[in-house]
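A single protein chain has been omitted; all remaining protein chains appear in their positions.
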Amino acid sequence: MKDIIEVRWHGRGGQGAKTAALLFAEAALSTGKYVQGFPEYGPERMGAPVQSFNRLSDKPITLHCGITSPDFVVVLDPTLINTVNVVSGLPETGAVIINTEKSAAEMCQKLNFKGRIFVIDASKIAMECFGKLIPNTPMMGALVKVTHFLEIDAVLEDTRKKLNKKFAHKPEVIDGNIKSIKRAYEEVKDE
Amino acid sequence: MEKKLGWKNLPQNDILEAGTAKDFKTGDWRSQRPVHNPEKCISCFICWINCPDSAIIVKDGKVIGIDYDHCKGCGICARECPPKVSAITMEPEKK
Partner (left out) sequence: MKVAKTGNEAMAEAMRQINPDVVAAYPITPATEIVMIFSQFVADGLVDTEYLAAESEHSAMSACIGSSEAGARVMTSTSSQGLALMYEMLYVASGLRLPIIVAEVNRALSSPINIHGDHSDTMGARDSGWIQIFSENSQEAYDNLIQAVCIAEKARLPVMVSTDGFIISHCMEVIDMISDGEVKKFVGEYKPERYLLDIKRPYSCGALDLQDYYFEHKRQEAEAMINSKNIILGVAAEFEKSFGRKYGFFEEYRLSDADVAIVCLGSTAGTTKFVVDKMRQHGIKVGLLKPRIYRPFPYAEIAKVLSKVKSIAVLDRSDTFSSYAGPLFTEITSCLYTAGVNVKAVNYIYGLGGRDIGIENIEYVFKELLKISEGKYAANIVNYLGVRE
(Lines give C-alpha, C1' and ligand atoms only; values in the text may rest on other atoms or scores of the structure.)
Protein backbone atom coordinates (compact mmCIF):
# COMPACT_ATOMS: atom_id res chain seq x y z
CA MET A 1 0.00 0.00 0.00
CA LYS A 2 1.15 3.51 -0.80
CA ASP A 3 2.20 5.76 2.07
CA ILE A 4 -0.24 8.45 1.05
CA ILE A 5 -3.69 7.88 -0.45
CA GLU A 6 -5.00 10.69 -2.61
CA VAL A 7 -8.68 11.31 -3.40
CA ARG A 8 -10.29 13.75 -5.81
CA TRP A 9 -13.94 14.73 -5.48
CA HIS A 10 -15.91 16.08 -8.43
CA GLY A 11 -19.13 17.95 -7.83
CA ARG A 12 -21.00 21.08 -8.75
CA GLY A 13 -20.76 24.29 -6.75
CA GLY A 14 -23.28 23.96 -3.91
CA GLN A 15 -23.41 20.15 -3.88
CA GLY A 16 -21.06 19.84 -0.96
CA ALA A 17 -17.88 18.53 -2.60
CA LYS A 18 -15.76 20.66 -0.30
CA THR A 19 -17.82 19.71 2.76
CA ALA A 20 -17.51 16.03 1.82
CA ALA A 21 -13.72 16.29 1.58
CA LEU A 22 -13.54 18.08 4.93
CA LEU A 23 -15.97 15.66 6.61
CA PHE A 24 -14.03 12.72 5.22
CA ALA A 25 -10.79 14.24 6.51
CA GLU A 26 -12.25 14.71 9.97
CA ALA A 27 -13.62 11.18 10.00
CA ALA A 28 -10.21 9.85 9.01
CA LEU A 29 -8.61 11.90 11.78
CA SER A 30 -10.94 10.29 14.31
CA THR A 31 -9.50 6.91 13.35
CA GLY A 32 -5.98 8.16 14.07
CA LYS A 33 -4.90 8.88 10.50
CA TYR A 34 -3.15 11.98 9.25
CA VAL A 35 -5.25 13.87 6.74
CA GLN A 36 -5.54 16.80 4.41
CA GLY A 37 -8.75 18.12 2.92
CA PHE A 38 -8.80 21.07 0.59
CA PRO A 39 -10.99 22.54 -2.12
CA GLU A 40 -9.95 23.41 -5.63
CA TYR A 41 -8.65 26.90 -5.19
CA GLY A 42 -10.81 29.24 -7.17
CA PRO A 43 -13.85 31.44 -7.19
CA GLU A 44 -16.88 29.38 -6.19
CA ARG A 45 -19.92 29.50 -8.44
CA MET A 46 -23.18 27.65 -7.89
CA GLY A 47 -23.57 24.81 -10.37
CA ALA A 48 -20.11 25.08 -11.93
CA PRO A 49 -17.91 21.98 -11.93
CA VAL A 50 -15.73 22.03 -8.79
CA GLN A 51 -13.17 19.72 -7.24
CA SER A 52 -11.92 19.00 -3.77
CA PHE A 53 -9.17 16.76 -2.50
CA ASN A 54 -8.03 14.51 0.32
CA ARG A 55 -4.74 13.03 1.36
CA LEU A 56 -4.69 10.26 3.96
CA SER A 57 -1.71 8.62 5.59
CA ASP A 58 -0.55 6.81 8.71
CA LYS A 59 2.27 9.34 8.96
CA PRO A 60 2.28 13.15 9.03
CA ILE A 61 1.83 14.59 5.53
CA THR A 62 4.19 17.34 4.43
CA LEU A 63 3.16 17.47 0.76
CA HIS A 64 1.47 20.73 -0.15
CA CYS A 65 1.22 20.55 -3.91
CA GLY A 66 -1.95 19.96 -5.88
CA ILE A 67 -3.20 16.42 -6.55
CA THR A 68 -2.88 15.59 -10.24
CA SER A 69 -2.71 11.80 -10.07
CA PRO A 70 -5.18 10.61 -7.41
CA ASP A 71 -5.75 7.02 -6.29
CA PHE A 72 -9.51 7.46 -6.01
CA VAL A 73 -12.00 9.70 -7.74
CA VAL A 74 -15.49 10.38 -6.38
CA VAL A 75 -18.10 11.83 -8.74
CA LEU A 76 -21.01 13.44 -6.88
CA ASP A 77 -23.00 14.41 -9.95
CA PRO A 78 -23.52 11.99 -12.87
CA THR A 79 -23.99 14.81 -15.39
CA LEU A 80 -20.38 15.87 -14.87
CA ILE A 81 -19.19 12.87 -16.82
CA ASN A 82 -20.26 14.54 -20.03
CA THR A 83 -18.41 17.79 -19.38
CA VAL A 84 -15.37 16.97 -17.23
CA ASN A 85 -12.71 14.30 -17.73
CA VAL A 86 -13.23 12.85 -14.26
CA VAL A 87 -10.59 10.12 -14.69
CA SER A 88 -7.86 12.60 -15.72
CA GLY A 89 -4.57 11.49 -14.15
CA LEU A 90 -6.22 8.47 -12.51
CA PRO A 91 -3.94 5.45 -13.04
CA GLU A 92 -5.39 2.07 -14.02
CA THR A 93 -4.58 0.84 -10.51
CA GLY A 94 -6.94 3.49 -9.20
CA ALA A 95 -10.70 3.49 -8.84
CA VAL A 96 -13.57 5.82 -9.61
CA ILE A 97 -16.85 5.91 -7.67
CA ILE A 98 -19.80 7.47 -9.45
CA ASN A 99 -23.15 8.55 -8.11
CA THR A 100 -25.42 7.10 -10.80
CA GLU A 101 -28.37 4.82 -11.30
CA LYS A 102 -26.58 3.20 -14.23
CA SER A 103 -24.38 0.11 -14.10
CA ALA A 104 -20.60 0.02 -13.84
CA ALA A 105 -20.44 -1.53 -17.31
CA GLU A 106 -22.32 1.41 -18.84
CA MET A 107 -20.03 3.85 -17.05
CA CYS A 108 -17.01 1.92 -18.27
CA GLN A 109 -18.06 2.53 -21.88
CA LYS A 110 -18.64 6.22 -21.26
CA LEU A 111 -15.40 6.86 -19.38
CA ASN A 112 -13.01 4.80 -21.44
CA PHE A 113 -11.23 3.90 -18.19
CA LYS A 114 -9.55 0.54 -17.69
CA GLY A 115 -9.31 0.60 -13.88
CA ARG A 116 -12.00 -0.25 -11.36
CA ILE A 117 -15.33 1.53 -11.62
CA PHE A 118 -17.84 1.58 -8.76
CA VAL A 119 -21.40 2.83 -8.94
CA ILE A 120 -23.88 3.81 -6.27
CA ASP A 121 -27.23 5.56 -6.54
CA ALA A 122 -26.36 8.02 -3.81
CA SER A 123 -29.00 10.55 -4.88
CA LYS A 124 -31.73 7.96 -4.36
CA ILE A 125 -30.25 6.92 -1.00
CA ALA A 126 -30.07 10.57 0.07
CA MET A 127 -33.71 11.17 -0.91
CA GLU A 128 -34.87 8.04 0.88
CA CYS A 129 -32.80 8.55 4.02
CA PHE A 130 -33.07 12.28 4.67
CA GLY A 131 -35.21 13.67 1.87
CA LYS A 132 -32.65 16.02 0.32
CA LEU A 133 -30.76 15.71 -2.93
CA ILE A 134 -27.37 16.08 -1.23
CA PRO A 135 -25.38 12.98 -2.08
CA ASN A 136 -22.13 13.85 -0.30
CA THR A 137 -22.61 11.87 2.93
CA PRO A 138 -23.65 8.61 1.22
CA MET A 139 -20.73 9.00 -1.22
CA MET A 140 -18.45 9.18 1.80
CA GLY A 141 -19.79 5.78 2.87
CA ALA A 142 -19.07 4.35 -0.58
CA LEU A 143 -15.55 5.80 -0.48
CA VAL A 144 -14.86 4.23 2.92
CA LYS A 145 -15.85 0.86 1.48
CA VAL A 146 -13.76 1.16 -1.68
CA THR A 147 -10.59 2.56 -0.08
CA HIS A 148 -10.43 -0.07 2.70
CA PHE A 149 -8.47 2.52 4.65
CA LEU A 150 -10.89 3.43 7.43
CA GLU A 151 -13.16 1.50 9.79
CA ILE A 152 -16.79 2.20 8.90
CA ASP A 153 -17.91 2.07 12.54
CA ALA A 154 -15.39 4.71 13.54
CA VAL A 155 -16.49 6.91 10.64
CA LEU A 156 -20.15 6.54 11.60
CA GLU A 157 -19.43 7.35 15.22
CA ASP A 158 -17.43 10.45 14.34
CA THR A 159 -19.99 11.69 11.83
CA ARG A 160 -22.76 11.19 14.38
CA LYS A 161 -20.82 13.24 16.90
CA LYS A 162 -20.37 16.10 14.43
CA LEU A 163 -23.97 16.05 13.28
CA ASN A 164 -25.14 15.94 16.89
CA LYS A 165 -23.47 19.29 17.44
CA LYS A 166 -24.85 20.86 14.30
CA PHE A 167 -28.37 19.38 14.19
CA ALA A 168 -29.19 18.84 17.86
CA HIS A 169 -32.69 20.20 17.18
CA LYS A 170 -33.25 17.93 14.16
CA PRO A 171 -32.51 14.33 15.20
CA GLU A 172 -34.09 12.99 11.98
CA VAL A 173 -31.32 14.68 9.94
CA ILE A 174 -28.67 12.92 12.02
CA ASP A 175 -30.23 9.47 11.79
CA GLY A 176 -30.96 9.94 8.09
CA ASN A 177 -27.38 10.88 7.29
CA ILE A 178 -25.94 8.01 9.30
CA LYS A 179 -28.34 5.59 7.63
CA SER A 180 -27.35 6.92 4.19
CA ILE A 181 -23.63 6.38 4.86
CA LYS A 182 -24.32 2.81 6.03
CA ARG A 183 -26.51 2.04 3.04
CA ALA A 184 -24.00 3.40 0.52
CA TYR A 185 -21.25 1.45 2.25
CA GLU A 186 -23.28 -1.70 1.75
CA GLU A 187 -24.72 -1.00 -1.70
CA VAL A 188 -21.72 0.34 -3.64
CA LYS A 189 -20.85 -2.15 -6.39
CA ASP A 190 -18.51 -2.63 -9.31
CA GLU A 191 -20.90 -4.24 -11.76
CA MET B 1 24.39 74.74 24.25
CA GLU B 2 21.96 71.82 24.56
CA LYS B 3 23.69 68.42 24.66
CA LYS B 4 21.87 66.04 22.33
CA LEU B 5 21.45 62.45 23.40
CA GLY B 6 22.86 59.54 21.42
CA TRP B 7 20.71 56.57 20.41
CA LYS B 8 21.75 54.54 23.44
CA ASN B 9 20.46 57.12 25.92
CA LEU B 10 17.51 58.51 24.04
CA PRO B 11 14.10 57.41 25.39
CA GLN B 12 12.85 54.44 23.36
CA ASN B 13 9.74 54.30 21.17
CA ASP B 14 9.76 57.90 19.90
CA ILE B 15 8.05 59.17 23.06
CA LEU B 16 8.39 62.44 24.93
CA GLU B 17 7.35 63.24 28.45
CA ALA B 18 4.11 65.25 28.51
CA GLY B 19 4.06 68.99 29.22
CA THR B 20 7.69 69.67 28.37
CA ALA B 21 6.75 72.81 26.42
CA LYS B 22 6.48 74.51 29.83
CA ASP B 23 10.19 74.02 30.40
CA PHE B 24 11.15 75.53 27.06
CA LYS B 25 11.35 79.32 27.29
CA THR B 26 9.99 80.65 24.02
CA GLY B 27 9.57 84.21 25.33
CA ASP B 28 12.85 85.40 23.86
CA TRP B 29 11.48 85.14 20.30
CA ARG B 30 9.42 88.29 20.93
CA SER B 31 9.84 91.59 19.05
CA GLN B 32 6.70 93.15 20.56
CA ARG B 33 5.35 92.59 24.05
CA PRO B 34 1.75 92.77 25.25
CA VAL B 35 1.22 95.01 28.25
CA HIS B 36 -1.76 94.29 30.46
CA ASN B 37 -3.57 97.11 32.22
CA PRO B 38 -5.37 95.61 35.24
CA GLU B 39 -7.39 98.75 35.80
CA LYS B 40 -9.04 98.53 32.40
CA CYS B 41 -9.31 94.74 32.33
CA ILE B 42 -12.80 93.29 32.87
CA SER B 43 -11.53 89.66 33.02
CA CYS B 44 -13.72 88.52 30.15
CA PHE B 45 -11.06 85.85 29.32
CA ILE B 46 -11.25 86.42 25.57
CA CYS B 47 -7.46 86.88 25.52
CA TRP B 48 -7.04 83.76 27.64
CA ILE B 49 -9.16 81.70 25.25
CA ASN B 50 -7.33 82.95 22.18
CA CYS B 51 -3.71 82.94 23.37
CA PRO B 52 -1.94 80.16 21.41
CA ASP B 53 0.79 79.84 24.01
CA SER B 54 -1.34 79.74 27.19
CA ALA B 55 0.59 82.82 28.28
CA ILE B 56 -2.27 84.74 29.94
CA ILE B 57 -1.94 84.37 33.69
CA VAL B 58 -5.21 83.88 35.55
CA LYS B 59 -5.50 83.86 39.31
CA ASP B 60 -8.60 83.72 41.52
CA GLY B 61 -10.88 84.19 38.52
CA LYS B 62 -9.06 87.26 37.25
CA VAL B 63 -6.59 87.96 34.45
CA ILE B 64 -3.56 89.25 36.28
CA GLY B 65 -0.86 89.49 33.67
CA ILE B 66 1.25 87.89 30.92
CA ASP B 67 3.67 84.97 31.16
CA TYR B 68 6.65 86.56 29.40
CA ASP B 69 8.66 83.33 29.53
CA HIS B 70 6.35 81.79 26.95
CA CYS B 71 4.59 84.72 25.19
CA LYS B 72 5.95 85.02 21.65
CA GLY B 73 4.42 88.43 21.09
CA CYS B 74 1.93 87.46 18.41
CA GLY B 75 -0.50 90.20 19.43
CA ILE B 76 -3.65 88.14 19.27
CA CYS B 77 -4.55 89.07 22.86
CA ALA B 78 -4.33 92.80 22.10
CA ARG B 79 -6.38 92.43 18.96
CA GLU B 80 -9.06 90.27 20.59
CA CYS B 81 -9.42 92.43 23.71
CA PRO B 82 -12.79 94.21 23.20
CA PRO B 83 -12.18 97.74 21.69
CA LYS B 84 -14.22 99.40 24.43
CA VAL B 85 -11.92 97.82 27.02
CA SER B 86 -8.49 97.91 25.31
CA ALA B 87 -6.74 96.47 28.36
CA ILE B 88 -3.82 95.03 26.36
CA THR B 89 -1.52 97.08 24.17
CA MET B 90 1.50 95.96 22.17
CA GLU B 91 4.76 97.78 22.79
CA PRO B 92 8.19 97.33 21.17
CA GLU B 93 10.38 94.86 23.04
CA LYS B 94 13.20 96.76 24.71
CA LYS B 95 16.30 94.66 24.99
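The letters A and B name the chains in turn, as written, and every chain counts its residues from 1.
FYI, a residue touches a chain if its C-beta (ideal position, glycine included) is under 8 Å from a C-beta of that chain, and two chains touch if they have at least 3 such contacts.
This structure is a prediction, so every number in the text was calculated from the model and none was measured.
*Asks:* In the intact complex, which of the presented chains make contact with the chain not displayed?
*Replies:* A, B
*Asks:* Contact with the hidden chain only, please: which subunit B residues?
*Replies:* Residues of subunit B in contact with the hidden chain: 4-7, 10, 12-20.
*Asks:* What residues on subunit A make contact with the chain left out of this view?
*Replies:* 21-22, 25-26, 29, 34-39, 41, 43, 60-66, 68
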